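Presented below is the structure to which this report refers.
Missing here: one protein chain of the complex. Every other protein chain is in place.
Then we have chain A:
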Amino acid sequence: MKQPKNQPMLQLNDLTVTVNNGGRDINILNHINLTINQGDFITILGTNGAGKSTLFNVISGHLTPTSGQILLEGQDITKFSEEKRAKYISRVFQDPKLGTAPRMTVGENLLLAQKRGQHRGLGLRHLRQRKPKLMSELTLFDNGMSQRFDTATGELSGGQRQALSLIMAISSNPDLLMLDEHTAALDPKTSTQLMTFTNEIISERQLTCLMITHHLDDALRYGNRLLVLNAGEIANDYSTSEKADLTKDDMLKFFDSAIA
């Protein structure tokens, strides 16, 4: 982007999303103010209905905020469509089905991601010529996917699909990476592997990342900041040092009181 550099990566100013539920207006997001700096890796915790997914949907452009402003490196993107924001913001969903096109092959899916946010014209896609580059991305995380370059992604395991979704999300080094419980649908072993890989690649490439998780351990272990959402508001924003002092029990206590 052409904005001056030392702007925060993302700024949310007084962001509110209101829905009408049975004649009553409810703020799913209630006047959120948040500044995300370059290289921040923020984990997000919150009970169901706390507004985590709504927050992601608003940032990605899937949902239009009722009021408030979203700035990406100083540029107001509040009115940008989801497709337009995709150039800067990439996202991995919880459901493995959502991240890849099932009838297209691994290679074809990766190729689609290479052109994230770019013009797609009538030039040939050149899958064969681009295969070496695509393969080098696939082998970043070796879980047997590189042997399945020409397999339809619908035939991959959930873990492989999520890994592919993540590789696709980072392949063009997005300004902001959003992970929406991307390991939640996987078995414990696969989930741990993918989370370790996620952490490695984020620190290696110094990506700015928001990660929703339900794993208290993951939320505490990874990232340099921890946000706790409750009832559409940011209940806590822990810095690296504060986060280091937090224990799982602190978090559990918080959730107990939040539910009550």
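One rule holds for everything that comes next: a contact is a pair of C-beta atoms (placed from the backbone, for glycine too) under 8 Å apart; a residue touches a chain by one contact, two chains touch by 3 or more; residues count from 1.
As a convention for this text, contacts and distances are computed from a predicted model.
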Note = Not-shown chain resolves in UniProt (candidates "ABC transporter permease", "Carbon monoxide dehydrogenase", "cytochrome-c oxidase" or "Carboxypeptidase regulatory-like domain-containing protein") to "ABC transporter permease"
Message = If I consider the whole complex, including the chain that's not displayed, which of A:N57, A:N143, A:T208 or A:N230 touches that chain?
response = A:N57
Inquiry  = Among A:K79, A:R103 or A:R221, which one touches the chain that has been omitted from the display?
reply    = A:R103
Note = Those residues of chain A that touch the unshown chain are 17, 19, 28, 53-54, 57, 60, 62-63, 82-84, 86-87, 90-91, 93-95, 97-104, 108, 111-113, 115-118, 120-125, 154, 168
